[in-house]
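Notes for the one structure printed next.
Every protein chain except one is present and positioned as in the full complex.
Chain nomenclature is as follows: A, B and C, assigned in order of appearance, with residue numbering initiated at 1 for each chain independently.
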């Protein structure tokens, strides 16, 4: 029987389906207010940052404060373009999934700044260990869209030979690690890579991303412990998009005042950043990368954002949150905000924006046509069947030789 | 080949064998200085406590400040007695191990206040999930010494039927959980138990202990995450005895300023306590238990102390630290300090102390004689051989029936 | 009796258990408000309250440990691991703790826990939503492993598991949550509605944890398997016309050696099958024990059908999953051996 009063606290989100979402009592530090500590700062200098919010784009879409990265308009337009491309690509792929062209898809809608701005603030030679929701990095680093699609539709040109679920990209040439379906495993791996880079006397920085829900995993703790102990040149990005499938972020956060604050316990400078503010994400990432490169060790960045779409094509959020929550999100949409900033600077206008959207849409449609010419999961051609026996280890032992015979291929 | 300069930071202790240990630059907050927040405080109110040091016994062995628990002399004498008994027992058991009477032993020398004061501040009905170095709890709770010894020498009266290594006690009647050899596993289990107590509407508090080195384990993070989320009535004790076998605590702590500070990242009030100060450990534990019982959730206590003996009978610390480090430890010895406090109060004297030592020594010697009458590991009698097939599950399936036949017992 | 698919049957088992015993509670990632990504815990939070069915942080080790602590205190927790592929972070708490606490405490503390987890392949889940990691757990003394193959058994076995005083790893073949699967990926989707084991009593009943079931009698060869492959084996017998006796194991540890031996001694031939990679999979244990117990009756080597010794591939799932054709080939080869 249900007891009237739960006997321990089980946190619940403010709003459930049917409720009117209202974020007005979410007290967020205004853009421009947070100070920018030196890159040689200690964790103590970031106590306020860990519970505050680093922002650079204010309500009027103007760049303000110490965290304004002062990017030139070309760079801003490039960022906007990557974000729009990410969104257009996501939309199209989701549609194609609905049409049965691929088994599964995951959008990053509303979170495009998190990946695009970070990728642009890093060097292309810096290593990334993303989760499944940072496809924006690939666009920012110029990965071929047809190649990305070939992976997602598991066709004969999938660089992963059809072995991984869609969106679980790998791109070694682009310094993009193999995405794992197991949450959080990449976080401590990134520390190992970062130490490896130092070992080889390279000045490469390593960045990794996990979600708010994933901070609860043991690997989160292992990663921060390693980085704190060995002072590894790594950036830990926690993408707080408020949801972990159907679970709101309070189940991972508990009584902690933010997720960034967790980094302080390891003596790591830790900053909460407006994740929908392209400029802020850029500036914070650049700051963390500079720190790492200068030998000051790791930084934790909490990117405060909102997962505007479903978790994946297997999920329907109407069962657990109000439909309008995304539109009520007080930090807005990262594309709109950067676009308006550029318009305010008179470096952009609605017409150019529409033209760009149309162009990118065409690019995506055209790319998909080409990708499909190399096959689809449903109709093939796929990677040859015998390829399932390859790459298990460097050599092929008698067991796989027999098994391949057994399969008759 | 060795590089002259390590390419990442590998923390090292200040002193190695041959060095002259000198802790004079260890800045420790003086006893009496730390404020005592209300039990309904938030993590923020303990930021200074997490990097400071809560103490009640000052350099002159006087009780000072807000954390003085104001215990009556009888209670203090009782605490002293339990600590001395713990030490005498440890000494004797170690000797017996050297004589081949048991396979293994682990002393808690120098850390007796951590377990004894905590056990006395808790109710006997409160549940404890200790590590292998809190035997003091058993003395404080009045467990039969002969029973403890019978376990350690694995004889016919071992309540664990010879299944566990010595010192891995279990005592359900005494609300003392089964000690695991796997580090840290008990921490999140304690949260489950604490939630279970709430579920049953009991006001039982649960306390658990791990070492400094063990804070690095994933289970540490899991435990604090659970407790923070469900606001469980649990006390997390981190016994920072400076060493994890041969590894100094800086390998787990990294750039963090203390181990207590880790609790802040979960929004838990977190306090560093002078672990060699009986009064401070008592007061801090009582405070945390009151918090938990009143429904305010979990507390992290770092008990700052020093492992004066070897890790275990398998270890020889002369290979990794200066021999005199323990005697140079600036927080002294918990028994000496409480004894001197009582003497200062004119409630104790050297003579009575010696008499008590002699009495407890006799008790331990006599107890061992009795224990040995029930057998020893070496000469038996042990628990009957067929008992190895019992208690695997409630029923015994055909596999164990066959296997027992196979063994011919 | 009602028509239920396996999800409904499992949900009904939890409902009955929670209704009957206030010490039963359940939790897991997305298991609370939403009722689980497969909806097995749907409605339970609403019915029984926030503290009896709730969302857990994404930390499988902590989920298992919470269950360990609660069970030691006297509750009967049912913990969900969202996919069997994600049970590995919890395996230390299961192997080193849950499975041994009764033994190491000489019975002072017990562990009445069920760890439920959607399991197995055939749903295009790729390498992290398709694993069959049962062999790992069958190697651990002190825990039992249960895998149902239909709604009726699912409910009865889950209730028996919750009522058991020992820890049980309860794997749910997600491919057959909604209907049986004959191993032909391009065949029509089937539903439990027309299957006799889709008839499920609404109230309390249990299915014996120590008993395998002969789900098809036959004389030519014994096929021992569990989960989804039970249906593939049955379909292969029908299709090939080979008179196979098919045994649904249900409980893997301890497995019902008597039912297996009786059958193999009768047929003289045996196939053991599982989805997991072949080497050291549970069919190895079965084959090793059967050859020992039935050596003098065997007229051909025991044949193992299993996944290949590779990670589970995504696009070529149907070249990996042991489908009908592999069963038919094996049945032919085993029965033709003289």
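Descriptive notes on the structure:
In this text, a contact is a pair of C-beta atoms (placed from the backbone, for glycine too) under 8 Å apart; a residue touches a chain by one contact, two chains touch by 3 or more.
These numbers come from a predicted model, not from an experiment.
Here is the thing to keep in mind: the chain we left out touches A, B, C in the whole complex. Within the set C:3, C:139 or C:265, the residue that contacts the chain not displayed is C:139.
Summary of contacts with the chain left out: across B:126, B:217 or B:277, the touching residue is B:217. Residue-wise, the contact with the chain that is not shown comes from C:95, picked out of C:24, C:37, C:95 or C:168. Of the options B:32, B:52, B:65 or B:162, the residue whose C-beta touches the omitted chain is B:162. Interface with the hidden chain, as seen from chain C, comprises residues 61, 85, 88-89, 91-92, 95-96, 99-100, 103-104, 127-128, 135-136, 138-142, 253, 276-277, 279-289, 291-293, 295, 298, 300-304, 308-311.
Take chain B: the residues that touch the chain left off the picture are 1-4, 6-8, 10, 12, 16, 103-104, 154, 158, 161-165, 168, 180-184, 213-214, 216-219, 244-247, 251-252, 254, 314-315, 319-320, 377, 382-383, 385, 387-389, 392, 399-400, 403, 406-407, 409. The missing chain lies against chain A, touching residues 127, 129, 159-161, 163-164, 168, 170-172, 177-178, 180, 182, 185, 187-197, 199-200, 218-219, 221-223, 225-226, 229, 390-394, 397-399.
Please note the rule applied: only the chains that are shown with their structure count from here on.
Our note on geometry: chain B versus chain C, Cα centroid distance of 41 Å, whole angstroms. In this assembly, the C-alpha centroid of chain A lies 42 Å from the C-alpha centroid of chain B. If you average the CA atoms of chain A and of chain C, the two centres end up 36 Å from each other.
Multi-chain contact residues of chain B (touching two or more other chains): 195, 199, 218-219, 221-222, 225, 229.
Among the residues of chain C, those touching two or more other chains are numbered 51, 57, 59, 61-62, 89.
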